[in-house]
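Note that one protein chain of the assembly has been removed; the remaining protein chains are unaltered in position.
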Amino acid sequence: MADLKKKRMLTDKIFKVIFLVFISLGLVVLAALIYDIVSKGIVMLDWEFFTRFDSRFPAKAGIKAGLFGTLYVIGLMIPITFFIGTATAIYLEEYAPVNKLTDIIKLNIANLAGIPSIIYGMLGLGVFVRYLNMGRSVLAGSLTLSLLVLPVVIVSAQEALKSVPDSLRNASYALGANHWHTVYKVVLPSALPSILTGFILAISRAIGETAPLIMMGALTFVMFTPQGIMDSFTVMPIQIFNWTSLPKTEFELVAASGSLLLLILLFILNGLATFIRYKYSRK
Amino acid sequence: MSNQKVLEVKNIDFFYDDFQALENITMDVEKNKVTALIGPSGCGKSTFLRTINRMNDLIEGAKLEGDILFDGESIYQENVDVVNLRKRIGMVFQQPNPFPKSVFENVAYGPKIHGVTDKAKLEEIVVESLKGAALYDEVKDRLNKSALSLSGGQQQRLCIARALAVKPEVLLMDEPASALDPVATAKIEDLIEELKNNYSIVIVTHSMQQAARVSDMTGFFLMGELVEYDKTDKIFENPSDQRTEDYITGRFG
Partner (left out) sequence: MSDLKNKDKKSWASYFFDPKIRYMNSKKNKNGLVNYVLLLTTLVSVITTIGIILILLTDSFHFFEQVPVLDFLTGTKWNPLIKPDLAYGVLPLVAGTMMITLGSALIAIPVGLGSAIYLTEYASTRFSKIIKPIMEILAGIPTVVYGYFALTFITPNVLKPIFPNIRTFNALSASIAVGIMILPMVISLSEDALNAVPESIRQGAYAMGSTRFEVASRVMVPSALSGILSSFILAISRAIGETMIVAIAAGMRPQLTSSFLKPIQTMTGFIVQISLGDTPVGSLQYYTIFAVGLLLFLMTLSLNVISHLILKKYREVYQ
């Protein structure tokens, strides 16, 4: 009997160690990745990196085109996605009748969230670039990315709306407010911090997206910044991808600088989202 | 006939972080007797019960000072085998909590982890335990059905059978009938009456009538203190402490 006991305790201890190693794996990789990007990226990250365009010479390569392209595309995307995403969530949670059709729509959105991003690229290529004749423009890119992150925005906004207690709604009705008034003035403000947090995280995801934009024709070697929404463009991740694919090893450092910049940008955004989450959860 | 002590609680203080939940508790639990713990809600009865099988170890920030002896040996020493302790001291909870498995698998769980692999032996133990919990006749045709298809009272008796299957010496019951209807409650109380022949039982209950019906010894808890501990008859007919009398007669709680 004692042998079995020992075996059981040993098994428990062994697996504790194994699981601990597993968790450390993620930490180790993250540490290695950050170390790698920072140590390589710092080398060429100077003010001129921001103000130069891409070049055949690594020492002269800069991320200006990608930076502006990202700003344009994401900038255009933000109001579109926020409006449509929040409105859809409001409809589904506050207005839609409880029936099978609504269930199907909700199921459809959950499904869209799981479709690979490159398929959205095909959608963008077929519909926006070709069928609607927008060409390989900032507008087409924004719309494509909007559709990509929309399901995530909708679902997180739905969760935010669901967590507003009914007591608030009832109090509003009891004061004589109609449905829209209640939603707009009571429910929405209460849910807004959570909606924003989810939205910011969705935008960070969009900033890092490469495949759909490559698919719909964002260029890789670009020496200009977009002047209007119908101009062609590139974005930071695509420039990074381009530099990574080039044979000259110095470009490896340039790619690291681009990655570092991208990570810093995302870090700031995530910090913002976390800040909002904490500030408003103490209410 | 001298009453053997199966548990000796020696001056224990218990803390959840800074909050003191139990203050200077000393009592002896006698073998093959039913010991009831009564008192108003939130006064530490369940916490005390959980110190006996060290279930409080699962809660972060829980700390015990003092000692408890089980069969003469301290259970709060450095290298006490807690896993074995919980085999020898079984527990039944307030809400029935069968595993989402079949009736058979629920009862077989304990023997399996303690080394019984022979199918025939497992069956024997399961049947014996179900009989010991007065449940066998009701479930003998559905041993492979999910335990969750049983009624509340049946689930609770299943939990008792599950506890019995590892052949404990002590059975801790935390308000075992509070979630059940009167008929199911009566069955549990009859069961306790039978079980005490083979096990020592400590039962927490908020029903004084139940304590009076079922137990040999009763302890009255108030605000983390053990106010009075004596034979059940004495507690209910002629309590020594005024606070006990107030509680018994319903002046508070």
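Letters A and B mark the chains in the order given here, with residues in each chain numbered from 1 onward.
What we mean here is this: a contact is a pair of C-beta atoms (placed from the backbone, for glycine too) under 8 Å apart; a residue touches a chain by one contact, two chains touch by 3 or more.
All values reported here derive from a predicted model rather than from experimental measurement.
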Absent-chain contact - pick from A:69, A:151, A:193 or A:226: A:151
Among A:78, A:119, A:229 or A:272, residue touching the chain not depicted: A:119
Touching residue (missing chain; options B:110, B:132, B:176 or B:239): B:110
Residue ranges of subunit A at the interface with the undisplayed chain: 8-9, 11-12, 15-16, 18-20, 22-23, 25-27, 29-30, 32-33, 36-37, 40, 83-84, 87-88, 90-92, 94-100, 105, 107-112, 114-123, 126-127, 130, 147, 150-151, 154, 178-180, 201, 204-205, 207-211, 214-215, 217, 220, 237, 240-241, 244-245, 252, 255-256, 259, 262-263, 266, 270
Those residues of subunit B which, in the complete complex, touch the missing chain: 53, 55, 58, 60, 83-88, 90-91, 93, 95, 97-101, 109-110, 112-114, 145-146, 148-149, 159, 162-163, 166
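Here, only the chains that are shown with their structure count from here on.
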Complex interface listing, subunit B residues touching subunit A: 81, 83-84, 113-115
List of subunit A residues in touch with subunit B within their complex: 1, 4-5, 8-9
